[in-house]
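Provided herewith is a single structure, encoded as structure tokens, for subsequent inquiry.
In this view, the complex is presented without one of its protein chains, the others remaining in place.
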Amino acid sequence: MNHLALPTVSYAALAPILFLLLGGVALMVLSALSRRPLAAGTVTGYSVLIGFGALISALAEYGHVNGAGPSSTVASAIAVDGFSAAIAVTVSVVVILASLLSHGYLRRMQIDAPAYHVLALTSASGAIIMAAANDLVVLFLGLEILSIALYVLAALNRRSAKSEEAALKYFILGGFSSAIFLFGIAFTYGATGSTNLQVITRTLGEGVAAKPGLLLAGLGLLLVGFFFKVAAVPFHLWTPDVYEGAPTPVTGFMAAAAKVGGFAALLRVLLTAMPQLSTNWTPVVYSVAVATLIGGAVLMVVQRDAKRMLAYSSINHAGFLLVGIVAATSAGISADLFYLFTYSVTALATFGIVTMLAGPRDDDAGIDRLSGLARRHPAIGAAMAILLLAQAGVPFTTGFIAKFSVIEAVVGHGSIPLAIIAMASAAVAVFAYLRLVATLYRTEDIATVDLGYDDSLTDGPAAFAIGLSVVVTIFFGIFPAALLDFGRTAVAHLLP
Amino acid sequence: MHTFPYLVVLLCIPLFGAGLVGLVGLRAPQAARVLALAATALELVFAVALLVAFKTHVGTFQFESTHTWMAPLGISFSLGVDGISLFLVLLTALIVPIVILGTSVGEKATGYLAWLLLLQGASVASFVSLDLMLFFFAFELTLVPSYFLIVKYGHERRAYAATKFFVMTFLGSAFLLVGILVLAFQHQNQTGVLTFSLAALQHTTLSSGLAVWLSLAFLVAFGVKAPIFPLHTWSPTTYREAPEGGSMVLSAILAKLGTYGILRFNLTLFPHASKTLAPLVLTLAAIGVLYGAITASGQHDMKRLIAYSSLAQVGFIILGTFSFSPQGLTGAVTMMVNHGIITAAFFMLIGWIAQRRGSFDTAVLKGLQGPVPVLAGVFTVTMLASIGLPGLNGFVGEFLVLIGTFTTHRWWAVVATTGVVVAAMYLLWNYQQVFHGKADAETETMHDLTTKERLTIAPLLALIVLLGVYPKFMLDRIEPSVHRELAGITAAAPATAIQTHHVTFTSPVGGAR
Partner (left out) sequence: MSIPLSWFIILATLLFGIGAFGVLVRRNVLVMFMCVELMLNAANLALVAFARSLNDVGGETTVFFVLVVAAAEVVVGLGIVVAIFRRRHSAVADELSEMGG
């Protein structure tokens, strides 16, 4: 009788994932067992604490990797390196902010608070698993954990028919892209004989991949799957509808967590497992980046709905992140890490403000609702203005540094036309952001209609999270050195 | 030596002032106005103190201060001022308080004041930064307040104008950013150091082809801002639709960012390429002079008229810059300042006229001389200065530019001189239309300049006269820096033409002194 060979598991390295996943499961059990519904405040506090736990363990992992160097665990299925730690830090921050931002909303909409938080925590753990995955199967599992929880989250608002519709669209297209991705895994496995990223890259390096056609088909399918997930043009068609229909705090969470997870995995697969194929994937990523940059920016200008506009804005951001991948250097990866962190914070907080303006049913985020906001509520209006300017990439905000470092990386790589296209798309996007900021400061016809949100603007936890995000956005916009170094050190300790 | 950090203070006052005005304005709009005036007055005081402390006959950068900032990206916080930027800083410090005093946008002016201050801070930062990325930050930052000044306080077609302005300028800067990055990476490849410091990048070895491309990238960005023909298409619309204060700031200060950028960065970083491109740029500048002058004469709208005449003036500035002669460059710098003063005065006067008569149209405005003699008088002086009447400030720069260009690029100078003649014609003709003739009933009831308005325009008027009769004051401070700039170009490109003129340069502006 053979003994089952159990892999060694470094639980300390898995701590950020375990915190979120087990924290979510524990909350589910607790809420099921408790006789009275758990108080919303308790649940939010719990969720923030779990987020902090994950954050601290992620930072500990980061420190450990800095000393001991990158390694892998669970039979080399999970990478323990600076990159995954940095993404874990980002996701933990997303969890903390998202919990605070959703608190008041869940109460106003009478949504079961534990349900939201369980799903958000689970989904976040999926994002970290994607980033840490050193095996395509684990990557797929992370992707599904992230996505399935998000499908349910998108359907949580029972007051709006749009919410279920968004969930269904997201579900069908999410399932579709997952299947494509899985088929890509199957082909890659067939061509290289393994799903482990190190083994794949070794096989590719030795040039023993006997079936180049199969390999390229696998790569293509993987890329299409990824492009769906990160909403790159022309695989973005689901994004505006889903962003518009999903409950607004969920949209924010989705915009941050799903993008972080998707890009982390894409970076790792392309740059550590398949750098040998870069002559094949660079042209593809390049052209998709161009389409995404231009499509996102141009379509952003014509939107009449704030959530749809921000959806296209996130598509434009995805284009910039793809530019970092085209650079394919450590400068490109660390630029993308910086971009992902700062984008997550600003996007979450922006959606947080839209959440505050949601009104009683959260089914209308027309830009008119923002008209004159800064006149009614100067502080929130100013915060919104700063966040939008940061997304636009105005100097002295993180958005500028993020865009700048991506462009710096790609110019260093020599793709000057792409840099110019990226800047040109930014020009168009900035225009759309500025127009929205101008709407915030409209003086005409304000205070004449009741938009049904005045009381929701006194949402304490959300206001705190938004304030914090604004401070982060400006502070790291003026003094980005520490955060940039954090990203660079993380990339220096990337599992090869 | 430890000197007072003038430049840092000059940056901080408007930037913090903008924030403070924005906050105070929420509760007390009146206090915000006082605060904005106080901040700009303080800025002006420090700018004058800078002028006093500035050492004459020194060509190098003064009050230099460099701090590490965003080290991982190679960006440093590096400031310094020389004779070329000194007067542009002063101009910026002077124009903004006058804009605040002389224009109004109604009750809710908090945003207007805050944006103006932010614009002032960003412009000063652009003029004094010695790090290319810091310059780019500031250069980009000017866009945001400009956009809001136009789109929120402008005239009927403000949204269209603001969009056109914004998109064109931003697209221009896209080329600038990529150009800066390519240059920095070239430098990094050669030295192993990633830096954006002007002093360091100056010594980057570039193949002549690359240098030309980079030079073009910079030229496009600055050419849109300046604006150089044919990148000027935003300017008439924008100057027309912006509020008068916005037009003043845009044409007096922001346009100078473009011409300053060309002088400071194109010439310093790409001396060879600039000479290669000189025939092209000179031709465009000469076309700009003629096109601006001819189109201006066909305008019925006073603001558009000034916009086109500005295009001609900027053409002169570019002409002087690319003449690569000491006189031409000195003339270009002088003209930047003088054009700023004159055009600000023009837009303010036109604003006052429109306030009283409700129109910018020369067909409506007739016979103002009778009802508003003081306003007419001030307008006359401004117009004569713009034409380049000796004794007024407009003459000095134009004359130097023509002399400088004539010595190195004769035919372009000849073409440009035609422009001067046309300019004189259209302005005088326009003046005659608006101020002479018979006033209609409504014009008869117009009231003349109030005491406050007289005091507001007085500094501009005084400078028009003073800088006209005593230009030496400016030239003494500009010339050393221009020589240093040209010496750099000569060292990089030992072309014979420059050296001969370098030697013969004594003082061809004797007549003006």
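Per-chain numbering from 1; labels A and B assigned in written order.
Everything below uses one rule, namely that a residue touches a chain if its C-beta (ideal position, glycine included) is under 8 Å from a C-beta of that chain, and two chains touch if they have at least 3 such contacts.
Only a predicted model underlies this, so the values are computations on that prediction, with no experimental measurement involved.
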{"item": "Chains in view that touch the one left out, judged over the entire complex", "value": "A"}
{"item": "Contact partner of the left-out chain, one of A:79, A:148, A:223 or A:331", "value": "A:148"}
{"item": "Touch criterion as defined above, residue of A:64, A:162 or A:317 at the omitted chain", "value": "A:162"}
{"item": "Residue touching the undisplayed chain, where the options are A:187, A:226 or A:253", "value": "A:187"}
{"item": "Residue among A:245, A:295 or A:332 that touches the chain left out of view", "value": "A:245"}
{"item": "Residue numbers in chain A that touch the chain omitted from display", "value": "137, 140-141, 144, 148, 151-152, 155, 161-162, 164-169, 171-172, 175-176, 178-180, 182-183, 185-187, 189-190, 193-195, 214, 237, 240-241, 244-245"}
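By definition in this document, only the chains that are shown with their structure count from here on.
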{"item": "Footprint of chain B on chain A - complex, ascending", "value": "378, 382, 389, 394-396, 400-401, 404-405, 407-408, 411-412, 416, 419-420, 423-424, 426-428, 430-431, 434-435, 437-438, 441, 443, 479-481, 484-485, 488"}
{"item": "List of chain B residues in touch with chain A within their complex", "value": "22, 26, 69-73, 108, 111, 133, 137-138, 140-141, 144, 147-148, 151-152, 163, 166-167, 170-171, 173-175, 177-178, 181-182, 185"}
